[in-house]
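Provided herewith is a single structure, encoded as C-alpha cells, for subsequent inquiry.
Of the protein chains in this complex, all but one are displayed in their positions.
Moving on, here comes subunit A:
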Amino acid sequence: MAGLAHALSSIRRADSLAGRSTLASTIDARAKLLASLWVVGVLASFPSYEVASLLPLALFPVVLLVTGEVPLGWLCGRLLLALPFVLMVGMLNPWLDPSPMASPWGAPIAAGWFSLASILLRGLIAVSSALLLLATTGIIRIGYAMSALGLPAVLVNQVLFLYRYLFVVGEELARTVQAWQLRRAGKPRHGVPPHQLKLLLAAVLARTFQRAMRIHQAMLARGFDGQLRLPSAPRWHLRDTVFLLFWIAFPLLARLVDIPLTLGRLLTGA
C-alpha cells in the first residue's frame, strides 16, 4: 500500500514541477489546454489501423517535456501506471480482428495487431500529453483556464475537487490499510480476507467523506463562493497565439498528409 501512497504523491509532484519557471510554464494555460485537447482530438480521428502516420503527433508531448524541463523518469513512471489501462482496451483486438493485413516486413499479419499498436500509441501520446500539461501548468491553472474559456464554474470545481479528493482517498486508503497490516500482527497472509475487506472499505469511505466535508468547509470558511481567483490573472501574449496556431496547424497537417511516408519518399527520391 506504500506503493499507492507513493504513486499518488508522485502524481502530486506534477504540481510542484509546474511551479518552476520554464519555457513551457510561461505559455498561457488556455493555449496549452486547447492545444492538448486539439492534439488528442486529432489523434482520435485517425483511422483505426494507422500506426506510423500517428508518430508526428508525439512531437507535442516531446516539446512539452523538453521545454518544461520535466524529468523523463517521472513521465515514464506515470506512463507505466497508465499502460495496463491502455492495454486493456486493445488487448483482444488481434484475436477479434484476424483478417490478414500486409505488414511492413512483408508477411501479412492479423489486422488486430495494427489496431492494438495504434491504440497503444494513441494512448501513450494522449496520456503523456495530459501528464505534461499537468506538469507544466498545474491543476489550479488548468481549472482557471477552463473557466476563462467559458466552462461553467460548477464543472471546473468538480474537476478541482475530484483531483483534490483523489489524494484524500489515496491517503486514507493507505493509512487504513497500514493500520490493518500493523494489527494483523505478523500473520503471514497476503491480501485482505473478504469479510475484512468490506469493513476496511467502509472505513475508508467514511473517513474520505468526512475529510472531504472538512476540506469543503475550510474553503467556505475562507470565503469561497464557487469562483476560483488567482493572485495574478494570466495575460495572453503573442507567443501564446503562435504556440496555439502551430499546434492547431501541425496536427491537421499530420492528419491530412502521411508525414513519415512523405519524408521517406522525399529522402529516398521514390
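Going forward, a residue touches a chain if its C-beta (ideal position, glycine included) is under 8 Å from a C-beta of that chain, and two chains touch if they have at least 3 such contacts; residues count from 1.
Methods note: contacts and distances are computed from a predicted model.
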Which choice in "Succinate dehydrogenase cytochrome b subunit", "Paraquat-inducible protein A", "ABC transporter ATP-binding protein" or "ATPase" gives the name that UniProt lists for the one chain left out? "ABC transporter ATP-binding protein"
Among A:L37, A:A58 or A:I215, which one touches the chain that has been omitted from the display? A:I215
Interface residues of subunit A toward the undisplayed chain are 12, 15-16, 18-19, 138-140, 164, 211, 214-215, 217-225, 229-233
